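One chain of protein is taken out of this complex; the other chains stay put.
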Amino acid sequence: MNFQLPNLSPMVPELTMTALALIVLLIDLLIKKKEILALISMAGVAIVAVTLLGSSGVTFGNMFISDGYSSFFKLIFFINVILSVLISIKYIAIERVNYGEYYSLILFSTIGMMIMASAGDLIVLYLGLELMALSTYILAGFIRHDVKSNEAALKYFLLGAFSSAFLLYGISIVYGLTGTTDLKAIASFISEKGLANNFSLLLSVIFLTVAFGFKIAAAPFHMWAPDVYEGAPTSITAFMSVGPKAAGFAVLGRVFMVAFVSVKVDWVAILIPLSILTMAVGNIVALSQTNIKRMLAYSSIAHAGYALLGIITANNEGLASMMNYLMIYAFMNIGAFAVIIMLRSEGFKGDSIYDYEGLSKTHPWAAALMLIFMFSLTGIPPTAGFIGKLYIFISAINAGYTWLVVVAVIFSAISAYFYMRIVMYMYMREPKVTVTLSTSLPTDFALVITTVAVLVIGVFPSFLVGLARAAIRGF
Amino acid sequence: MVPLSWYMMLSIAVFVIGVFGFLSRRNIIIVFMSIELMLNAVNINLISLSHYLQDMRGQILAFFVIAVAAAEAAIGLAIVIALFRNKATAHVDEVKEMQG
Amino acid sequence: MIQQLFFAYFAFVIVVLSLLVITRKNPVHSVLWMLLLFFHIASLYLLLNAEFMAAIQVIVYAGGILVLFLFAVFILNIREELRINKFIGAWPTGLTFAVGLLVVIIMSIKSFIAAPPGIYSIDLIKQETHTKALGKLLYTEFLYPFEVTSLILLVAIIGAIVLAKRRLKS
Amino acid sequence: MKLYLLIPFLPLTAFVINILLGKEVLRDKAHWPSILAVVGSFFITITSVLPQAMAGKVINEDLYTWMVSGTFNVTVGFLIDPLTAVMLVVVTTCASLIHIYAVGYMHGDKGYYRFFAYMSLFTFCMLMLVMGNNFMQLYFGWEGVGLCSYFLIGYYFNKKSAADAGKKAFIVNRFGDFGFGIGVFMIFLTFGTLHYAPVFANAAGITGQTVNFLGWNVDLPTLIALLLFCGAVGKSAQVPLHVWLPDAMEGPTPVSALIHAATMVTAGVFMVARCNPIFNLSEIAMNTVAIVGATTSLFTATIAITQNDIKRIIAYSTCSHLGLMFLACGVGAYAAGIFHLYTHAFFKALLFLAAGSVIHAVHTNDIQEMGGLKKYMPITYAVFVIAALSAGGVPGFSGFFSKDEIIWSAYASHSSVGKLVWLMGTAVAFFTPFYTFRLIFLTFHGKYRGGHPEEHGHSAHGSSHGSHQGEHHIHESPKVMTIPLILLAVGAVAAGWVGIPPILGGGAHFAEFLKPVVGHPEFHGTHAEEWGVMGLSTIIALSGIGLAAFFYLRKTDLPEKIAKQFSGIYNILYHKYYIDELYHYTIVKPTLWVADKVIVAITDARIIEGIVNGVPGAIGKFSGNLRKVQTGLAQHYGILMAAGAFFIIALVLLLR
Partner (left out) sequence: MEQVIMNQLSYPILSTVIFLPVLGALLILITRRSWELLTKWIALGTSILTFIVSLTLFTDFDKSTHKMQFVEKHSWIPNWNINYYLGVDGISILFVLLSALTAILCVLISWNSIKAKVKEFYISILLTTSFMIGVFCSLDFFLFYLFWEAMLIPMFLIIGVWGGPNRIYAAIKFFLYTLVGSVLMLVGIIVLYLYAGKSFDILELMTKNYPYTMQLWLFWAFFAAFAVKVPMWPVHTWLPDAHTEAPTAGSVILAAILIKMGAYGFLRFSLPLFPEASKAMTPAMLTLSVIAIIYGAVICLAQTDLKRLIAYSSVSHMGFVTLGIFALNIQGLEGGILQMLNHGVVTGALFLSVGIVYDRTHSRQIADYGGLATVMPIYAAFFMVFTLASVGLPGTNGFIGEFLILLGGFAANKLAGVLACTGIIIGAGYMLWLYQKIFFMEINKKIIGLPDMDIRETITLVPLIVLVLWIGIYPNSFLSFMHASVQHLLERVNAGGVQEVNIAKTILEVVR
């Protein structure tokens, strides 16, 4: 039996990325200055991003799909990696965990996400998810001399493993029902055999929802998020508030829209209360937070709720709006974390919101940037956050979910309070503690990128919207 | 011939026992083992389905599950050890510094 | 009939052992019961004509994972373990929902219809041997996930080292 | 060059000059622009406007378009007809004399320029009011004079009572204007324009029409007339809105003379007369006007007999006379009303100015602290008596002719209402001379009852008059004050001679002059009746003087005894029928109470703010509770996940 090597050209980005991760891992052994690894990682990711261009196609018998959809998500992952690494360099030195593995794990995690985004088969999806998740567990516990970091890793790990057991169980039922794990084959099998009314199928859909809901931190599967976000190294919090969430959305979109498209009505009916609950929990509990990382964790939960609206519309426009939203969220959220990370300095935690009191007096620029990110997260024009929400709302209303959008906008108005609270502390209170900013060139660079992106997308969203639309076209 | 449903029932039973173990035990190691139980339940399901569907995918997935389980166990235990170094406990309910 | 009896035995023992695993106070006992459990599951796999799976169940699980657990258990303080409650306070709630899940899963799964059988009939497997059949697939059709698994294992190694190695003096 | 335009705009110019330059540049010469302007207006009136009006020429011209909105089109325009001409004469004459008088009266006051600025502004507004050719301009002047009245009443603004009085005047007037404004709206809605000419021309067309107003079907002319009359009630201090006028006496005396006697308060009468084509359409409205006027007249006359403040007595007297004017209008004798307006302006301004002269000398308003002043201030005394005789309706004086015509008109109108108001008017004819002469006797006769001079030196007026004015220092006012007094006295005697009724051998020129504008009422009475009515009122007036002389010259202890005997009635009268208190407790207090205790404390703070703050508060509290779900224990999170999965599956099972 002859073995023919499948066409590898669609997965050049993944391969390059793997090579990059391994190279970083190896170089780590050779050099002392770990900052170089960061540089290599970023440069490498930039190169990988370039390879995205020519990488469309399907290979490994539908297991790997590289299309606009996956490429768009990969772009989010790359931006996520680059920005996270930029803000990590100084930070992990301050936290005294300046190890080379950090960067390679980030890269491995990203590979996992890329695999998820490109997965055309539940097996690959599971493995990509595990690759991403395992790397992230480690990263969450990377500050191993810090109890909080350990705790974050432990909780993330326990609940992550729990949720992947659900995922597996769901996969096993789908497999039993359809005899395959290929998404397209599942879809055609379901519609051919008229399985759409089969409760077992719904059971598996629900189990997959649980697992994906866990990844995107949708209520009631969100409970890990606040603790893990708070305990994990801040740079990793930024990283995983964007990457794994986007990856979760990627698989959610693809699995539900491709494999389970025949039971659209059902999973939409499941996701609607989920998204309302998510917005509610995220926005409401965020109101009473005093730790900014934790607050942003809840905010991240809430944003998942908004993005879910894109999936709920269950059409291409909705998916495009969801992708657009996640891209924008990447910029604004990491931007916010970049400011947060600057407050962390030797001997100063800087993650309480009270540490932001009077920041505008002591560090006007940092405060101004934080202000922009907070307004963007609230969704006030002319920032990108508004564009993201607008697109989501347009597509949801277009799909007939006006009432749901009303709910969403009301929660979004509620959310304004906790974002504004930060602004209020920064601008309207007097400084109580002296905050020294641990600025560094990479962090500044990350801030410049995110700020410019937030403002430019806010005023000229055309390119991004067009990109998301183009990406979804071949879905 | 044993009907498929028996296997599936067994799988469900083990899965739920695993869920219960996960949800109620204090000892982290036993919680880990509960997760392994759940994975094993899935494996039982997969392999029996694979057998009855006369298709190898199920077994292949089970194979990967075992591999991943091993990796998970390694990382999980590493996390426990790291935690144990900072806070000498192996009880989940004592690890709740962060809440709210 | 014989098969059914075997199944009945294995199923019963597996359930009982599972319960034992999660109810023992002493983690060492749990690990040992689990070992037994894994052997039974492996036997079940044999019943399903999956020799290779049975083998790795024993080798990887019993041989690898459980030994790892045992190591971990020994680090912990077992004496203290025996003195305190083994369940968390909310275990009744956990039990309720576990039972609830059991009920609703069973209710849903009732409508399960197995997909039509594929090509890997028992005869084919017997003829080709299970290991070979599986191996062939793994290295051809499922090469991609197989490679991904290698990355997972690599990450596991890195992770275990990063997390568990002794504190560096800085 | 339209010369008549200068009449209002000269005072306006004076105002602008004074307000811009008065404080720094003109200082104690601030009276010059104002006096020159108003005297200029006076001469233009006399030399140009009056002859034209006499010649029967009516000017009705628009100056410019003020407001346009759809079909609503209002101009600033001028109408000069006989009625306007009479008003112009009254206003410019009185204003000129009072301006001159004020030079002496206000001398040395530190707000000197301000006083004259306001006076000029007032003159401007009053002239705009009487000269306007449409309701909007009438309204403009109406509010403008109200504003100046507010400024001038509150002229001594550091004094609380003065500031209060000004505010009160303004707000009470607003109540009247409320109706007036709505009346103007109704006119626009009915006629589609606010110009006098088309409105009055078409007025007859609305006879008998009804309109749904706030749920009631009302007769349209009645509605419009009554709404307009509301404004008149406010401005002319008629019952029940008369309460501001006595308080308005807080202002400097020239202000009282000009605004609260001669001109502004008569605007209501002017307006009713001006709108006679509308009023004539409604008997109800006419009767209302007559009864309100008669009531006010009697009501305030009775109050006046118990008051002790020299200016307040005159103020009540003003109310009373204004009531008579309305009485006249109400029985259709507009010309009689305007005639009384005209004579009243002279004698009442004279009364006020004379009173001012007294106050200027003794620095108190309380007649109980005066007495025996005639030897110190003979001129003042003389003019005061002339004014009193005129006001009291003693034959030969101006007041007699006008008052007599009113009473005769009331009697002669062929309605029962006319007879009723005639009776009331006749009663007033008794009270008026009584209280006026009571005032004279208490002030100028007897002995000086003033206390230590220093006590009064500062209290009545600003600090500028603070010198030694004991009994021995009381002296006649300077010439600049007495000459206007004398001139006004001439008017008080002779002004009425232009309207001597035919029965007394006169030509009733006044009524004839006004006839094109206000028409002429139909009288039903013989010459004998007319003689009877005239004789009766004259006898009554004289007996009023006699009684006053008896009480306050002979038996000076009698009034006190009577007051004690009838303390109930006396107190009611002394406290002005408790109207102020009534308003205070039924309108002011409840409104403030509602504002403070209900709206601020309950509606706004509890209900609306309760929801506004309560909902976020509840969300916040909910948030605080909800975060407790996040116990920090991983297994609780797991339970929640399992529960979530369980509930979703269960719901799907149940609902599908």
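Labels A, B, C and D are assigned to the chains in the order they are written; within every chain, residues are numbered from 1.
Operating definition for what follows: contacts are C-beta pairs under 8 Å (C-beta built on N, C-alpha and C of every residue); 3 or more make two chains touch, one makes a residue touch a chain.
From a predicted model like this one, the values you see are computed outputs, not experimental measurements.
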Among the chains you can see, which ones touch the chain that has been omitted? A, D
Looking beyond the chains shown, say which of D:D28, D:D62 or D:D164 touches the absent one. D:D164
Specify the residue from the set D:T47, D:T65, D:T526 or D:T556 that touches the hidden chain. D:T65
Across the whole complex, the chain not displayed is touched by chain D residues 19, 23, 64-72, 136, 139-140, 142-144, 147, 150, 154, 157-160, 162-164, 166-167, 170-171, 174-175, 178, 181-182, 185, 188-189, 212-215, 591-592, 594-596, 599-600, 603-604, 608-609, 612, 616
What residues on chain A make contact with the chain left out of this view? 360-361, 364, 371, 375, 380-382, 386, 390, 393-394, 397-398, 402, 405-406, 409-410, 412-413, 416-417, 420-421, 423-424, 427-429, 460-462, 465-466, 469
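By definition in this document, only the chains that are shown with their structure count from here on.
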How many angstrom lie between the centres of chain A and chain B, each centre taken as the mean Cα position? 26
At which residue positions does chain B touch at least two other chains? 8, 15, 18-19, 22-25, 31-32, 49, 53, 55, 60, 64, 68, 71-72, 75, 78-80, 82, 85, 92-93, 95-100
Any chance you could list the residues of chain D touching two or more other chains? 627, 630, 632-636, 638-639, 642-643, 645, 649, 653
Under the definition above, what is the set of chain B residues touching chain A in their complex? 8, 11, 15, 18, 22, 28, 31-32, 35, 38-39, 41-42, 45-46, 49, 53, 55, 57-58, 60-61, 64-65, 68, 71-72, 75-76, 78-80, 82-83, 85-87, 92, 95-100
Interface residues, chain B side, partner chain D - complex: 19, 22-25, 31, 92-93, 95-100
Which bits of chain C are touching chain B when the two form their complex? 3-4, 7, 11, 14-15, 18-19, 21-22, 24, 27, 30-31, 34, 37-38, 41, 44-45, 47-50, 52-53, 56-57, 60-61, 64-65, 68-69, 71-73, 75-77, 81, 84-91, 93-95, 97-99, 101-102, 105-106, 109, 112, 114-122, 124, 133-134, 137-138, 142, 145-146, 149, 152-153, 155-157, 159-164, 167
